[in-house]
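Only one protein chain is missing; all other protein chains are in place.
Then we have chain A:
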Amino acid sequence: MPLWLREHRWHQTPTAVFLSLPLRGARATPANIFCSERYLKVSIPPFLFEAILYAPIDDTNSTAKIGNGNIFFTLYKKEPAMWDSLTLENADKEKLQHLRENAVLKAQQKAKEEIEAKKATKEEHKKYALEATMKLEEAERKRIEDLKEKERQRVTEELELWKKQQKDADKYKSIQKEGELHQEIGQLKEKKSEKTTKTRIPNEGTSKTTPKPTKGCHGSCSIFSPNAKEEQLPAPRSVATIKINFTPRVFPTALRESRVAEEEEWLHKQAEARRTISADLSELEDLKEEEKNPDWLKDKGNKMFAMGNYLAAVNAYNLAVRLNNKLPLLYLNRAACHLKLRNLHKAIEDSSKALELLTPPVPDNEDARVKAYVRRGTAFCQLELYTEGLQDYEAALKIDPKNKNIEEDAEKIRHLIQGTMQSS
């Protein structure tokens, strides 16, 4: 519940109302005062003073002075008249409410209008400023243009003048030359009459010196003057060649500093690529002579196999294969290693490769072929591909029917197959 401030005092003149409102120790700021045409409110929580004014006032010109624990209002009446009282008496609640609301609305509107007005003036100022600067710049530009234009004209005039001078000079020169020419002709005629054997003065000279318009003068002049000059010019240089070297550059394009980094990178990459390809070759560079011999490697492999070092054997055979991949025995032996290492698929591969290389089947490679088949068969059986295994064994038997071991193994496999067939 606000505390109403009622101890106000007022007096009036025909045009103004003076209201004095004591604040009971409260501090007032302009924000606490709300005034519109017919409504005045001072709200300093918890204190509240409001007054519905008897008649409308000019709230824009009215003032409020805060000081000495007092607010002193000077309200200018809209219509000069004496008020019966400060506030409207007998105002019912509704009316009061209505008035209050109106007042608030009006105040808001006023505030809005003020803002708009302010904006408008600001815009105008900006525009004006802009136009002013533009004008200044334009003026400056024009000034420079004018200066330039003046220069141009001045220079053009000079140019024309100079051209004229040139023309005159040329004319003068041509007149001079003609004079010289006539002198020369005179001299020539004299010399001719002396029956000179000098070939220096060419006959063409005489023919051309027969009276001709000034244009011909230039042509004939040149015959005389270069002749004279040629005597002063050194002979053409003796032919020589200078051999040069260029700063090396891989790319055919021109050198640009900004691209150097990229180019370096590319070259680097190329070098890397080349290095990996020839890694084999470069490794092989490190090997000793004998190590480059596939047969020697095969022997080494065999020894390893015999010792039971199957991995080493495989390595040896690998290297040998790299050097010469056409030797079936390498694959054959590697297959045996793989069998021992239980790399069954690899064993099959190698045996197959060996068999490929062991074509055409000749008595010479019988042994090898038998071994290949047997090894492959073993691999198949160990993978439980018994039918395939049997096939291989039978192939082996075909080559070498007298081999007991193979026969026995083949039997075993047959049994196994039958066994599984029976059970499935």
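Everything below uses one rule, namely that contacts are C-beta pairs under 8 Å (C-beta built on N, C-alpha and C of every residue); 3 or more make two chains touch, one makes a residue touch a chain; residues count from 1.
The definition used in the following text is that contacts and distances are computed from a predicted model.
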UniProt protein name for the omitted subunit, picking from "Histidine-containing phosphotransfer protein", "Dynein axonemal assembly factor 10", "ER membrane protein complex subunit 1" or "Serine/threonine-protein phosphatase"? "Dynein axonemal assembly factor 10"
Which of A:P46, A:G67 or A:P234 touches the missing chain? It is A:P234
Option touching the unshown chain, where A:M1, A:A31 or A:A254 are the choices: A:A254
Touching the absent chain when the full complex is considered, from A:M82, A:V155 or A:M307: A:V155
Missing-chain contacts mapped onto chain A: 147-148, 151-152, 155-156, 158-160, 162-163, 166, 218, 221-222, 225-226, 229, 233-247, 249, 253-258, 260
